[in-house]
Structures are given as C-alpha cells and as structure tokens.
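Missing here is one protein chain; the remaining ones are kept as they sit in the complex.
Chain naming follows the written order as A and B, and within any one chain the residues start at number 1.
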Amino acid sequence: MKRRDLLASTIATTAALWIGLGPTALQAQEPVSGGTLIWGHSETTQNLDMHQTGTASTSRVLQNIHDSIVTINSDMEVVPQLAESFEISDDGLTYTFHLRDGVMFHDGSTMTSEDVVYSFERLRDPETGAVNFEVFNDVDAIEAPDDMTVIIRMSRPNAPFLARVAENGAGVIIPANSGDIQGETPIGAGAFEFVRREFGNEVELARFDDYWDGPAYLDGILAREITEPTVRLTGLRTGELHFINDIPAERVAEVEADPELQVLTWAPLNFDFMNFNHDVELFQDPRVRQAFDLIVDKELLMQGALWGQGTTTPTPSFPNDASRNGDLVQRAQDIEQARALLEEAGYPPGTLDVVFKVTTNYPYHVESAQIIAEWARQAGVNMTIEQLTWADWLSQVWVDRDFEMTMMNFFTIWEPDRLYYSLYHTTGGFNYRNISDPLIDELAEAARGEVDPAARTEIYQQIQQHIFDEALDVLLWYRNGSIAAQPSVGGLDTVVHPNGSNLNFHGVWLQS
Amino acid sequence: MRKFLSTKALIGLALVLLVVGIAVLAPLFIPPERATQMVMTARLQPPSFDFLLGTDQLGRDLFARVMLGAQTSLTIAILAVGMSIVLGLPLGIISGYYGGRVDNVLMRLIDALLSFPILLLALTISAVLGPNLQNTIIAIGVAFTPFLARIVRGEALRIVQMPYVEAARSAGTRDGLMIVRHILPNVMPALIVQATISLAFAVLAEAALSFLGLGTQPPQASWGLMIQASRQFLDLAPWTALVPGTALAITILGLNLLGDVLRDVLDPRAR
Partner (left out) sequence: MVYIVNRLLLVVLTLFIISIVTFGITNILPGDVAMMIMGTQSNPEALEGLRESLGLNDPLIVQYGRWIGGVLTGQWGESLLFNEPIAPLISQKMLASGLIVVMTMVMALALAIPLGVWAARHRDRWQDTTSSTAALLGLSLPDFFIGIMLILLFAAYLGWLPSSGFVDPTEDFLGAVRHAFLPSLALALGLMAHLTRMTRSAMIGILNQEFIRVARAKGLPERTVVWHYALPNAIGPVMTVAGLQIGFLFGSIIVIESLFSYTGMGWLTYQALLNRDVPLIQSTVFVIAAVVMLVNLAVDLLYRVIDPRIRLG
C-alpha cells in the first residue's frame, strides 16, 4: 500500500503530463477489495508474448500481467521495480541489479537471477524475434554471481541503456524456460494473472494474491475488445462497462460534461508528424519541405482531425522531458509564402503532383490527409491520398520506404536517444524517411557516449533546433489520451503509466 | 400485370436516367473542389439553405459530394461490368459452343471460383493489388467474371442445340462464322439482362469495398466512403448516412427495375 501511494501521488502531481481530470469527489473514498472490472478495450489483442509483441494495444493489457526489472517514474527517471536497487559502474560498462526478495511468478515459483538471465538472453536472441532486440546490441555478457544478483557487462558505454530497459517490454522478466508458452498463456510477476482469452472478444485476468507489492483490490479484469469507439461509449453509458479507454474525440467535451461519468484526459498519448521521403528528389530541397510545413495550419488541423483533443508541438520530445527544446515555435500557415517557395524551387502552381499515403489504422490520419490535401490544392499542389491498411502501410512505407509523403504517430517514445537516434540517425531503426543529415548523425552519436546529463540535454536541444530549421519532418501535435469510468470506479488517477500509453489496474477498486 | 410492368418500366427508366443525368451533368455544374472544400465552423450541420443536404464531419457540402459521387459510382460499375463481359463472354461461348473436354475443364474451374463469395473474391483481389480506383474496377470485374461466363455458357449451350444451328453446321459453316452469326446475337438478350442486373450489383460492390476501406480513396466523393465515415456520427448527424444511402438505393432500385423489365421483354423463358 505504501509504495503504491508513492507512485500514485507522483503521477497526480505532475502538471506537465496531466491536462484534465474529471469529477474527483469519489477519489477521496476508502478503497475496498472485490469485484471484476469490465473494461471496454479499444483494440484487439494480438500475440500475447510480451517479448515479441510490438503493439501498444496488446502491451496495454500485458503490462498488468508483467513487471519489469526497472521502470520509470513520472519525471521520466529510471526507478527499480523487480530489482530492489541497481548500480552503474563509473566507466558505464557494468550494470549490477540486486533483485527484490520474495517476488513470486504466477506459476508459483520465486524469481531468482536465473529467471532474469533467461529473460535477457531470450530478448537478445535473434531467433526470439524480440522487438527490443537492439537494446542489447552493446551487451557483452550477462552474469548471475548468486541467486539475487545479475550483472550486465557492456562492450562499450551506452548511456541510454538503462532507460531503454525500462521501456516497453525490454525489462520484462518471465520465469526461466517459459518462452514457448508465453504467446498463448503469458506468465509473469505482475499484479494480475492471465486466465483466458476468447480471441477477438475478451481477455480475462484475475488478481494474483502473491504479488510482491501487495494484492490488487479487484478480483479480476474482463477486458472486452470493442474497436468501434461509439459502441464503447454507449456500453459505458448503459452500464454494460465500468471503464473504457479512448473516448471518441468528438465526444470528449460532451462526456466531460456528463455528471454521471468520470473522465480523465492526458497528454501525450502519442505524437503525430507528417513525413517526407528524403530519397525523393523533390524533398531533398529544404524549401519544398518548408513550403509543405507552411501549408499546414497545425491548430486548425488538430481541431479538424482530433476535435481539439491534442496540443500542437514543434518537437517530439515529451513535455516533461528535461531535454525538450522549449524555444521552438511552429511555423504559422502561409499559403502565399508556400506557393512562392515552391515556385522558387522550380514547381510553379499546377505542376506538382504528390501522393500522400496514410493508414486506415488511425482514422484521424485519413481525416488529416484530406484536410492537408485541400490546403495543398490551394497552394497549387495536386495531392492524391492513398489510404492503406496497417499491413500495407508497414510494408510500403515502413519497410520498402516506397512513398512520397505520409504521416505517423509514435507512442511511449519518451527516451531521447530512442527518439532522436532511432528516428533521425541515418542508420536509425525508425528512420523510414531516409533522413541522412551529417550534423544529426554526429550529434546523436555524441549524445550516446556523453555521460554528463546536462551536456546530453544540450545536444538533444540542438538536434531539435536543426530538425525544425530544416523541416526534416513537420511536427504536428501530442494527441490526448482519454479514459472514462462509472462513478463506482475508484483509483482512476493511478491508472495511466508515466509513458502515457499503458494502463495499470493495480490501484483500481470498485465500489459495491 | 401489364400495367404494373409499364409503371415499373417507367419508374426504372426514370430513376436510371436521373442518376445517369446527374453523373454526366453534375461535374459540369458543380466544380470538383466543392466536394472537398471544408468549413471547419460548419461541421455536421443539418440540411439548411447554405447546405441543402447538410455537411459531413469535415464541414464538406453533402449535396456536392453526393451529386459528384454519382459519377464515381457509375463509372466504376460500368467499367467493371464491361471488364467482366470482355473476360466472361469468350470463356462462356467457347465453353458452351465446343462443349466436351474444353467445357468440362473450364466449368470445373468456374464452379470452383463460384464457391468464393463474390465480395470475398473482390476484397481479396483488391487487397492484393492495393486500393485505388483502377484496382477497384479490376477487382469487381474479375470477381464477376465466373458468374457471367456461367450464364453465357448456359445460353450458348442452349443455342447450339437449336435446329437452325445444327442445320448451319451440317451445311459446313466454319466455327468462327457460326459464333459470330448465330451464337453471339442470340446470347445478347440474356447478356443484356445480366449486365443490367450486374450493374446494380457492381454499384453495391463498389460501395461495400469503399465501406471496408478497400475501394475508392478519399477525398474523392464515393457513396460507400461517405456511409463509412458517417458511422461514427450516426446519432449526432443521421443525415450523413441517409444522404448517400438514399442515393445508393435509388440507383440500385432503378437498375433492378430496368433489369426486371428487360428480362420480361428480352428473355423468353423467364416470362
């Protein structure tokens, strides 16, 4: 109880993350045990293996089953979870984790260093197909000197390593040799254990009584997978559901005004940006990129696509990240100047045809593309939209990089190295835009080897400035996350993880 | 019944002419940008003097969109059915005319293809090719082909057994001439009836594909797309679904009525 309170209060007091909290009168009541929470979950869960799954939606459920060796607090600092404490050697080459005593897995076994070594080895084995595989690229050896200690030796310093382990999945500890069954029946050390999944319909979780941080209040969670947003909301209103995530954007204001419901919104759930393919000759000219930046009225676009449920931003850094460059201001819309820039670059009105690929996985992206295309038309650009299924978008844009313009969002990337190295370094894993900028490459490398936090911050701010000046991408906004619940649900303020995406039900209770 | 038939014919013809008229004339009177222009201050507005049929979630004029959508719908339907005729007619005639082993092989293949629901086939083809206007036409056209080939083959089989064809054959007429002179003209009535009914179904298929995101691409005005977008705002703005849905129903009703009448007139066996 004590530890949980600590975490809960730090989340609630971080003004930067929270922008709105509905009726809070009920939060004052004393928690009670019992009851099954019926959650209207916005997405269909896929592969249940936490090491393999890369989707934020599936992780959202799995995070309640698993705990991680370390995690982050609301100030984005790495804090222990299944480890009681950790040390980093001065040369940055050795990480020592002292494991928490008496941590139980759902299969009844007690966590030892063997399980931790197994989990890390599984994560870095290419055969596993783990999404966080590359986090362990600089790891030389993983050792277990005794039952309660794990040492990771690096081949070279990697400043962001610990933060990366604290991220989604990379630090999740599973019982030794349980890898083969994780996909169907996940087993972890989290507050809830997996009961069953009726595929495409619901996932059932039950309280794990031996949870190291004290048992949860709820007897269980029934996560019903309801992908249609209006249907979720109706279910909440009719009392079929206790709790939903992702209120349809156009209804948030209306739901917030409803005295019968509790609503919580926060930013950011994710950030969104518009992208150019830098291998396409057209977009190698910074004037063209700036022109497209000038075409977009970010605030109006956000109102149009998100019905106001977001905050525009000139940089992708999390709002409460120390390395966020607060001096940047987005370019205001100026169609005339955009026309002039395009003309100067050799594309007078009516001569430029651009294809904008957008995925139906995010319907608000389809809406955004239609609005942008309309502005582009006013600037003399003929923009065609191709809406792609998620599979096609991943294949054409992400892997084959066969596109001219697109837009995308990213969840939970709060760690600056991951953000700027992966997304903007020439060899970065997320650099699907073929960006190759020598200055950014140099800065991102330098930040990786820089152990002094202040100096790293400085470097990252420089990177943000450069991305903005060159309009390498057009940053749009942080999108709000939202949850809503019946008045009978308590502890709503403990639900959202500091990464803005995961939902944690350990501190939630139901009034009888 | 004759009175009803003629009423039916009149209504059917009137509806089809109306839709064709809109498809042809709307683009002349309504500039294309009317369908994509957005007024952010007028989202999900009910019908009014400014917006005769109201606006959608992006503040676009539904009147302009539904009018321009007629062209999208009809163009795709006509080209898709045309394609299924180009592919299915020769297949059916060859199969029905030559019979025997050729017929056997072709019909086994077509029977197998007919086991795939048309919409599933079109959906899969569209997923393979990637969604855009041209591929939507191909997907619907190919999916319709087995069905059309089957009908043509049945007709050809019937005609081949007619006395005058046998007479011509014993007189030594060559196959090519025989097909052009005797088979093709006699297949025509059934083909025309089938094509008209297929048109109705193709309009529906285009709407269904667009509804599932695998057809016409936004911001182009397509009725299926409009219905798809309206889903989320049904209780807030039911007209966003009613407007394109009614347009779709009128078109399909007109084509079905016309198909019925043509069948009664042209197809002697159905009378």
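Points to keep in mind about this one:
Please note the rule applied: a residue touches a chain if its C-beta (ideal position, glycine included) is under 8 Å from a C-beta of that chain, and two chains touch if they have at least 3 such contacts.
Given the structure is predicted, the values throughout are model-derived calculations rather than measurements.
With respect to the full assembly, the chain omitted from this view is in touch with A, B.
Contact with the undisplayed chain is limited, among B:Pro31, B:Pro46, B:Pro117 or B:Pro185, to B:Pro117. The omitted chain makes contact with just one of the residues B:Val16, B:Leu91 or B:Ile125: B:Ile125.
From the options B:Ile30, B:Ala208 or B:Ala221, the residue with contact to the chain not on display is B:Ala208. Where chain B meets the missing chain, the touching residues are 1, 4, 108-109, 111-120, 123-125, 127-128, 130, 200, 204, 207-208, 211-212, 227, 230-231, 234-235, 238, 241, 245, 248-249, 252-253, 256-257, 260. Touching the omitted chain from chain A are residues 44-49, 52-55, 125-134, 183-184, 197-201, 224, 226-228, 231, 234, 238, 389-392, 394-396, 398-399, 408, 410, 429-430.
In the analysis below, only the chains that are shown with their structure count from here on.
Centre-to-centre separation between chain A and chain B, using Cα means, comes to 45 Å.
Interface residues of chain B facing chain A in the complex, by the touch rule stated above, are 33, 36-38, 40, 57-58, 127, 130-132, 213-214, 217-219, 231-236. Chain A contributes residues 228-230, 248, 250, 300, 303-304, 360, 363, 366-367, 369-371, 373-374, 377, 384-389, 392 to its touches with chain B in the complex.
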